[in-house]
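With one protein chain removed, the remaining protein chains of the complex are shown where they sit.
For subunit A:
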Amino acid sequence: MSGTLSAVRVQGPTRLVLRQSRAVVLPAAVLLGLGVLAAGVMYLVGADDGSPLRTTSRSLTEYTAYTALLLPLLIGALVAGPLVARELESGTYRLAWTQGMSPARWLAAKAGVAAGAAVAASVLLLVVFRLGQGTAEGVHFQWHQAHAYAASGTAGIACALLGVAVGTLTALLVRRTLPAMGVAAVATGAVMLAVGQVRQYLWPAMTVTVRESPELRAGVLPSHWETSSGMVTDSGRRLDWEGCWSRQAAETYSDPNACMTARGAVEHFSDVHPASHFWPLQLVEAGVVLALAAGTVWLAFRVLRRLHG
């Protein structure tokens, strides 16, 4: 009984939000169609080397990756502006809130619909990118490149949800459509940049050391994501290159390595994330980003309560 009642109550607001968003449903359906088409093209092209479709597939894969990278910004802007702030700006929220929908339920319906759309969009991009990456062997996406990383795992989906959360909060604080869109896109981008900066620390890196090798990078595979490198002493202390690249050093030593050796360095080292760190990194990042998103949503509901009770 109570289950049926609450189902009816949830339905009304959600259906209202969907009906309000009719204008974007058609373009979204077209984009979805294009995405599925792209996935089909990637799948059909397969290993067929040298065909013109092959080039198309390659660039489509690349565009997909960039789209996935920018998707959270776009979602943040759309949620902040047209979805939430427009109602606050035009005053129609007063209609919704006095027609039996509490402010919290109204915001929850909006954020819920947006979250559903965000997950659907990023999963679609993920499928298209994965297909394109799998079939086009000539395309070498480094797994840790920002756009490929965003398009190929859970972190991208979490970032899309972060866009929803940041958009929701921004709309409540800015309350005007266009400024809210700009602020939300910038804020989402800033958070993503910050997450990108700390990404390498989200999982312990592996250290590769090479002693007395002419090949500096020996031991660092092409699939490795090298996050730092330098030299270590016999006791294992890390030395930085201070002064060894200066003109003075060049007068004394034949090359910077000799300079470092004179300072006691015996080995080269590289901190790397091997390809096997992909999923641990993706999962930890998704967790961090989802926690940020949850905190932001909580803050949004607090702001709503504080202003409107």
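Here is the rule we go by: a contact is a pair of C-beta atoms (placed from the backbone, for glycine too) under 8 Å apart; a residue touches a chain by one contact, two chains touch by 3 or more; residues count from 1.
The rule is simple: contacts and distances are computed from a predicted model.
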item: Listed names "Sarcosine oxidase subunit gamma", "D-alanyl carrier protein", "ABC transporter ATP-binding protein" or "cysteine desulfurase", matching UniProt entry of the absent chain; value: "ABC transporter ATP-binding protein"
item: Full-complex contact with the absent chain, from A:Val30, A:Leu95 or A:Ala294; value: A:Leu95
item: Touching the absent chain when the full complex is considered, from A:Ala194, A:Leu221, A:Ala294 or A:Leu307; value: A:Leu307
item: Sites on subunit A contacted by the missing partner chain, in the whole complex; value: 8-9, 11-13, 15-16, 19-20, 22-23, 90-102, 305-309
